[in-house]
Structures are given as C-alpha cells and as structure tokens.
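Take a look at this one; I'll ask things after.
Removed from the display is one protein chain of the complex; every other protein chain stays in position.
Labels for the chains are A and B, by order of writing; each one numbers its residues from 1.
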Amino acid sequence: MSTTIWMIVRTNILKNKTAMVNQIEFSLPEYRYGFHLVTSDILSRIGELPETGLLNLFIKHTSAGLTINENADSSVLSDFKTFFSDWIPENYPKFEHDYEGSDDMPAHLKSSIIGQSLTIPITNHRLNLGTWQGIYLCEFRYSGGRRKFVATIYT
Amino acid sequence: MSTTIWMIVRTNILKNKTAMVNQIEFSLPEYRYGFHLVTSDILSRIGELPETGLLNLFIKHTSAGLTINENADSSVLSDFKTFFSDWIPENYPKFEHDYEGSDDMPAHLKSSIIGQSLTIPITNHRLNLGTWQGIYLCEFRYSGGRRKFVATIYT
Partner (left out) sequence: MSTTIWMIVRTNILKNKTAMVNQIEFSLPEYRYGFHLVTSDILSRIGELPETGLLNLFIKHTSAGLTINENADSSVLSDFKTFFSDWIPENYPKFEHDYEGSDDMPAHLKSSIIGQSLTIPITNHRLNLGTWQGIYLCEFRYSGGRRKFVATIYT
C-alpha cells in the first residue's frame, strides 16, 4: 500500500470524517388534528447523534407533514391550525376526492404544501437548530392513527 | 497500520456502511399542465438502489416542482390541479412579471411553495415510501417542455 493512500485513509478515520449511514424506523402515537411540537419525541427514538452530519426525517404518509417552527409559545401551534383550516376548507365545492371523508382532500393538499421530510444539520452531537426552532408533526386528519417515520442519519 | 484502525476500516467495508455518492442526470418528456404520478418513470432512470441510503431528486426548473402524494386515486391529482389553479390565478391584477405569459408568474409561486427537490430514504434496495405515497411531477406551465432532473444517491 502506498504511503500516500494510507495517509488519506488514516486521516479520514482519525478525524471521524468518513461518512456512514444509520437508519431507524419508528412510529409515534396518534395525535389529534393540528400541529404538535415533537422534537424531544423524535430525539428519544433516534439515539445518540454523530459529531457532524445530517438527519433526514421522513413521514410515510400523504395526509400529515413535518415542519420546523417556533418552540416556545403554544399560540403559534393553534394559529397554524386556524390558518390552515380556514385556507383549505373541507367544503371546497370542486373537490372530487371525498369518499374517505371531508377532511381527506384538504389533508393531501396541506401535506404536500408543508412537506413530508426535513433535513437538519447535526453539529457537536446535537441537532443544529436555532434557539426558537422545534420540529412540528402536522396531523391533517381527524383520525390519522399512528404515523410511521424513517430517520436517516449521515455522519 | 495499527490493528485498531484497520479493524474500523474493515468493519465499515464489510458492513457496506462506508458512504458513497452516485449521481444521474436525465430528463422526462413534456407533461401537460397539472400533477402527474412519475414514481416508476423516475425509478427506471436511476437504476439499482443501494441497500441503505437516501435519494435526492432535484428538478432544474423554476416553474415546475416535485412532491409526494397519494398514488391510488386519480381524483387526487385533478383536485390538486383545481385547487392550485384557483388559489394562484393567472389574472392576479398586481403581478408585474407577465411577459412570458399569464401562466408564468403563478408557475414560479407554485414551484417555490411545492418545492423543487425531494429527499427519500432507501431501505433494502427500495425507496422507503409509505403504502400510498408516490412521486408527483407538478407541471405549472401550459408548455413547459422537457424537464431536467438530477438524482443524487448516497449509500
């Protein structure tokens, strides 16, 4: 083995810079219709974080979503619920897809607009969120049941 | 080489856990204005998937988008089209950017709200989507032409 090549291997390993992937699947109990702060629930499921990397968090549903927003004042959560309910109403007269209930098509639209995954930097073994940032589970159905997630961590 | 360091190298390699990147560029034929399920078209372009990893799918345009939603009932696709067309109309009186056509500025807004990339977990050599999740190409122009994509796969 040439000395040069070996030095590159050794440097990457010693600096813990060779990327590795770790993946965890889990579910969360049913949440009621609305927006819910779940940062600590998520962290408790995914275990120890690497020194530096990224977390991709993915929700395996089309009527719920994930976003990041203010983690301090619960009125932000309720104002999100109010605004989204007013904006995409259940009685939208042109919707054709309604046999799963009047909350279903609005839930699909909200899910795509909010998004179903987050990619968050990891720094010093923690999610590198801003002071006021927390992870929201967005439940857009009245009885959405347990929701399934995939967490993929790169280091 | 110290035995300890070599053991780390060997463990990572044997477990196929050393991350690698693979990137594919491709285009899809023109789709008409609206939302289109393209999961199998995308998969046919990107070839075999690794055991574990992430797919980042990126569309190189500002008047189209990518999202994930229901893969079963075509009325979801048409209700998406109806809602987005009503919500951001072509005749919005305050828009200044109109010399590329009345569908252009609404297309830019929809593209940013839906988003231009998806990051999806890969598990057991498959996209780890939920049962009802499929990839939508969102064509927000009347004559958008062929659309270009970059798929980046980490394992």
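In this section, a residue touches a chain if its C-beta (ideal position, glycine included) is under 8 Å from a C-beta of that chain, and two chains touch if they have at least 3 such contacts.
This is a predicted model, so every value here is computed, not measured.
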Note = Contacting the left-out chain: of A:Ser102, A:Thr123 or A:Ser143, that is A:Thr123
Query = Since one chain has been left out of the picture, which residues of chain A touch it in the full complex?
reply = 1, 5, 8-9, 12, 17-19, 52-54, 67-70, 73, 75-76, 78-80, 82-83, 86, 113-115, 118-121, 123, 128-133, 136, 154-155
Ask   = Which parts of chain B are in contact with the chain that was left out?
value = 1, 6, 9-10, 13-14, 18-21, 23, 25, 56, 58, 60-62, 88, 92, 94-97, 105, 108-109, 111-113, 115-117, 119, 148, 150, 152, 154
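Note that only the chains that are shown with their structure count from here on.
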Key: Between chain B and chain A, distance of the C-alpha-averaged centres to the nearest whole Å   = 17
